[in-house]
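Just one protein chain is left out here, and the rest sit where they should.
As written, the chains take the letters A, B and C, and residue 1 is the first residue of each chain.
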């Protein structure tokens, strides 16, 4: 399946007791149909994945698989610390029918996560994963950065076929694009990077704002596809207020925006807390500025 | 039980296939008897806890409980991202007979872990934990810091009774000691901080070097207890080469040192890799410099 | 004069004794004529300005003024810690005929450089500077960052007319472009940011690589001007190896590349040291990969 376009890193809805709300998840996925999204990433950073047990993660994939059409991308995050856990869940995700796994870097022992250790980790996971592996670079959450040099080396592996770079580092992204063994599609995860990265050759975005502004994101992507970068710039700055609030306030703000725009955001699982009233107002004004409300 | 003295943050031994080696754990715990250690912290950062399933963590506690005499401290780390997981494991640990739980800060969503969010997290865990809670500040692994201000506030809670500060930040430690509602025993986790912190009023150390140099650590502690700070200084600098290698090379170096000194260190769980030959030689020379070999 | 296009942050040549080599400076400036550069920034970060006395800085401006045609931009960096020093040199630069001053942020007392303090600093300099002021954001050297919020406020001042952003931070740049009181031309200083930033609305680049690859930089800029972003992308990746070495090795690498390509780079002033043989070879290969050699 073609790795390109706009995908949301699907937020996991919870009920007021903190249990996963599968019906809400399904409802969101259905509502996104027809917006032009290329597919869905489940169990990514925005999905509060680190708060889910292995069984809960499987339930999310199962439910999503039942709704996502087979001609759309279904990607599962694999966010674990131990190599064995990452391999086991990659297999479980494959059995549940995902197209790709997006594998986060182990990061608790940050100083030990040298280029050699990360190379061995990703290689071992790729050897055992039945589905192709996408690398996931998100240093703002992990405190560990995948260098362009490491990514270039890993791109040689036949089962490592692309990546998501959420670092927001333009120099790094450019070096990645220049140095990988092509084809190696690169998605970006930082919203402000979408347009600038598409100009350089990235294939799309896996973006929090796509939860509540899927059409605008898709329009921006399509403008770039037809090389209308000036129209893309206009859309970029239309979306910029929304980008700014998700960058500043994270998952709780994305869920608040979803609630405002007809999706089910709902509460986060604790320790995450909902946006306070002030932030909710800021989110609202940003959606308004972006002509989404 | 008295919160003071030297404790190792007990390394978890694995067999060559990566399974927990309970026999080795028990053998290490037995070997530490009689060295003067005040007790043991299981499932801390040095224990590769983030690589263990909940069931494995329980097995570690069970085995340890069967060996650790009831007059010695048995503390269990509680390292989880979700509030619910932390509460559940605190209860499990209590049921398995630990004296205290040492609760790490959730940290994946670093920017969201404001003082208010962390205050709510620790308060909620403390409300539900059957055993008293110790705070665990280890920003080098979590990327999240518990401020003296937050700790001072949390020290008012009747079920939050002390802490381990591994930050290595002397100004922070001093402010903690000054501002908490006493009694609030503070252990340090950074080896170079042991003597300087005991001088300021810390109650002991939970130290990687205590795995393989328990007697020297205990001697240093006892010298401080009898106010012989010059002897303590001598012991500090005797131990310093060992402190330096554990600071520089982490868990793999601690396990290598254990192997050299009659304990079972053994392999780490992947992605962690054993020290390479060069580092092994550096560890050996450090143990030699510390007159441990 | 129109603030747009490509400018080098002119390196200051030194003779073997460490004295400024005015003849070499003049020769470089003459050689750049006809390459399409929009003008020159003297006494910027790449100029080893912090190693120059006030008298030496004046000599550089004087010599440059005698060579730079009046229809090209001549901008002077103003890099000082004290407000009074910055004002005094802004006046000196004006008297020597520069078109704009590019004013760096004071930074020794980093924690004190709050938004309020920086706002007062720039406002006071702008009040007293006879020539219009450009803000200069270069946190990698100063450890102090000008926030989009601060820049937006300062853009209201009639004598603060634009900026150079060398931060390499795409989110920040986007927010600056969105929030300033227009017109407020923004140059970028990080080479990998040139194309992505032009797409978003930046007006040009003040770039180390323009010292030795002025024509390619200008071609890239012109491709963007005529909206041929795909040609711009090709040029971006042609230049990328050169961008990478200047990013990795700094002023000494720029001077080495100048020496290889017919300009006078020469030695740096100490404590800066020339590139070693290994790095010189890396620079050479990068120039070769960029088809400059």
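Everything that follows uses one rule, which is that a contact is a pair of C-beta atoms (placed from the backbone, for glycine too) under 8 Å apart; a residue touches a chain by one contact, two chains touch by 3 or more.
From a predicted model like this one, the values you see are computed outputs, not experimental measurements.
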{"item": "Chains shown that the absent chain touches, full complex", "value": "B, C"}
{"item": "Of B:134, B:151, B:193 or B:287, the one touching the omitted chain in the full complex", "value": "B:193"}
{"item": "Absent-chain contact - pick from C:113, C:151 or C:218", "value": "C:113"}
{"item": "Option from B:30, B:178 or B:291 whose C-beta touches the chain left out", "value": "B:178"}
{"item": "Where the unshown chain meets chain C, residue by residue", "value": "18, 45, 50-51, 53, 81-85, 106, 108-113, 116-118, 120-121, 124, 140-141, 143, 250-252, 269-273"}
{"item": "Contacts of chain B with the absent chain, listed as residue ranges", "value": "168-171, 174-175, 177-178, 190, 192-193, 195-197, 199-201, 227, 229-230, 232-233, 236-237, 240-241, 243-244, 247"}
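As a convention for this text, only the chains that are shown with their structure count from here on.
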{"item": "Touch-based graph of the chains, sorted into line, ring, star, complete or other", "value": "line"}
{"item": "Most widely separated chain from chain C, with each centre as the mean of CA atoms", "value": "B"}
{"item": "Chain B-chain C separation of Cα centroids, rounded to whole Å", "value": "50"}
{"item": "Touching two or more other chains - residues of chain A", "value": "none"}
